[in-house]
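Starting off with a structure, shown below.
One protein chain is absent from this view; the other protein chains keep their places.
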Amino acid sequence: MKVKEKSILPGFGITMGITLLYLSVIVLIPLSALLIKASGAGWGQFWSTLSDARVLASFRVSLSTSLAAAAVNMVFGFVVAWVLVRYSFPGKRWIDGIIDLPFALPTAVAGISLTALYSQNGWIGRFLEPLGVKVAYTPIGITVALIFIGLPFVVRTVQPVLQELQKDIEEAAVSLGASRWLTFRRVLLPELIPPLLTGFTLALSRSIGEYGSVVFISGNMPMRTEIVPLLIMTKLEQYDYTGAAVVATAMLVLSFLLLLVINVLQWHTHRRFTSK
Amino acid sequence: MHIKVERISKTFGRFEAVKDVSFEIADGRLVGILGPSGGGKTTILRMLAGLETPDSGTIYFDGHPVNDVPPQKRGIGFVFQNYALFRHMTVFDNIAFGLVVQRRKKEEIRERVARFIELTALNGLENRLPHQLSGGQRQRVAFARALAPEPKLLLLDEPFAAIDAKVRKELRTWLKNTIRAVGVTTIFVTHDQEEAVEVADEMIVVHQGRVEQQGAPIDIYQRPQSPFVASFIGETTVLDNIPSLRGFESAAGFERAIIRPEFVEVGTEREIKLPGASNRGKVRNVFFRGMHWQVDVQVGDSILSAYRSAELPPLRPDDDVFVLVHRLYAFEHGRCTVLENAAKTDPMPVSI
Partner (left out) sequence: MDMAGTVAKSGFAAAEARPRHLTEPPLVRWMLIGIALVFLALVLLLPLTTVIAEALAKGVQTYLAAVTEPDALSAIRLTLLVAAIAVPLNTVFGVAAAWAIAKFKFSGRNVLVTLIDLPFAVSPVISGLIFVLLFGAQGWFGPWLEAAGIKIIFALPGIVLATVFVTFPFVARELLPVMQAQGSEEEEAAAGMGAGGWRIFFRITLPNIKWGLLYGIILCNARAMGEFGAVSVVSGHIRGLTNTIPLHVEILYNEYQFTASFAVASLLVLLALMTLIAKNVMEWKQQQVTQRMREEVETDAH
């Protein structure tokens, strides 16, 4: 299966062996169990499960909130990345360190604290309540939780690209008479769109499958605030293993499609800017 | 555009890049700022462009001080060392950029860009992206882009540094002719003296942040005003003890001398016609330079470099030879005097 070039370094056999064994046991076999279970349903049941109103609604909720959150992160994450790379201000080092909090903080903790914040008596909720804006137990709440989850993705993909941008193209634009806004719009932004899109897609991909931070603030009302992962969970609890497997497979397909999009984006960017 | 620079200085942190530099450039001239790397010449160029601000001193364009004028409004064109092309834009869009900024009409932009594509021999490449071009093509795009908006001053930062040696010569000639054709005041920066000498009408030699000399290439070459200029241009040997050479015994009071190999003749007893004006020496090293030999010969305590025609029989290390120094540049307190070998005109040369 794998052809190795001759190398004088030892250890290929054992390391490959461990790697493949591990991957098979932990990843490949379990995943195939999923696919086999789902396919055991037959096409008919597969589609009828997926087209059930509740299932469709859950996909709608998951997708719409994830898209909204990723979009918000794209805009504000960009501002954060810009400000961290280009400006200096007190506490910048600390702020940069905290960007990764959503990566490090367990999702359940994020879930309960966001709920506490945005519920009626919460620090933020109490301001929004009189304005008639309900956040907790609505799709908006889900979106807020997903914004938390997705933030580092956009910031961390834009930051390095912004860092690496050479001064000279900006100076070139300036020497040709361009104002700051024009330089930003026509010279800098085009360079930043690829990482923005990548970050957006990464955040989107992560958000769709997110469970822990959403399940507390959403209220889990079927048809309204029930996300796909929760639906899978519910089906499991009802011992509808096949149903759970079907929905899970559909989610996996979606995630892989998104992964594919990310890879294509990166490949496309690489091609546009470098000669092969 | 007439440029006048008056006593500008620039320090980065603790490094004094430019110290008290002044010069003037007449309208329409093609000037080369020449000097070793790190000598401050790029900083001077960038200050002219407005990309750096002088810590002190004033820059005048056509008599108006421009220190506070931002780069966008100075009417300059700048060609960067690595071209700084906009890599997501086609060749056409790159060249058109400055015209778009000037809000010219689409027709006019199209026509002007076409003209510059023609001028820079980039026909057929309008829709290519920068990464699809060769180094030389990119340089021409950078050039066209800088020129298209009709700048009053064109600035080039080491334009040929990134080009292959073979292509470099052609590009140099092309650059000189194109600039002539366009007629814009141009200043370029280089560390390659051959390039400066060939391309520029006028040269400014800069060393350690100061102007060493300004003038036509031939003047700088034949009448260097400082030891640095003399040694930077062309191959040279530095000598401290001038009177030790035959024909220069009466040259006293000079700190040091610069001797150009083309003014040193080395040969066997039969070849040298004026043995009385020559020194005895021993060949140390011989280098083939294509068009001639470079012979390093030891005379007394010093090693002199001499050029020897490739037509003559080759010399070998350890050969005993005669060394005739025709001319040298003697320096005293920064003033340069050209000294001829006195013994050459002595009607009664005495040989040892």
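A and B are the chain letters, set down in written order, and residue numbers restart from 1 in every chain.
Assume a contact is a pair of C-beta atoms (placed from the backbone, for glycine too) under 8 Å apart; a residue touches a chain by one contact, two chains touch by 3 or more.
The structure presented is a predicted model; accordingly, all values stated were derived computationally and were not measured.
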Chains still shown that are in contact with the chain withheld from the display: A, B
Given A:E171, A:E191 or A:E226, the one touching the chain that is not displayed: A:E171
Subunit B residues touching the omitted chain (full complex): 50-53, 70-72
Touching residues on subunit A - with respect to the absent chain: 1-5, 7-12, 14-16, 18-19, 22-23, 26-31, 33-34, 37, 76, 79-80, 82-89, 92-93, 95-110, 112-114, 116-117, 122-124, 147-148, 151-152, 156, 160, 163-164, 167, 170-171, 174, 180, 205-206, 208-212, 216, 228-230, 232-233, 236, 239, 241, 244-245, 248, 251-252, 255-256, 258-259
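The definition used in the following text is that only the chains that are shown with their structure count from here on.
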Interface residues, subunit A side, partner subunit B - complex: 166, 168-169, 171-179, 182, 186-187, 190-191, 272-275
Of subunit B, residues touching subunit A in the complex: 49, 51, 70-73, 76-78, 80, 82, 84-88, 97-98, 101-102, 129, 131-132, 145-146, 149
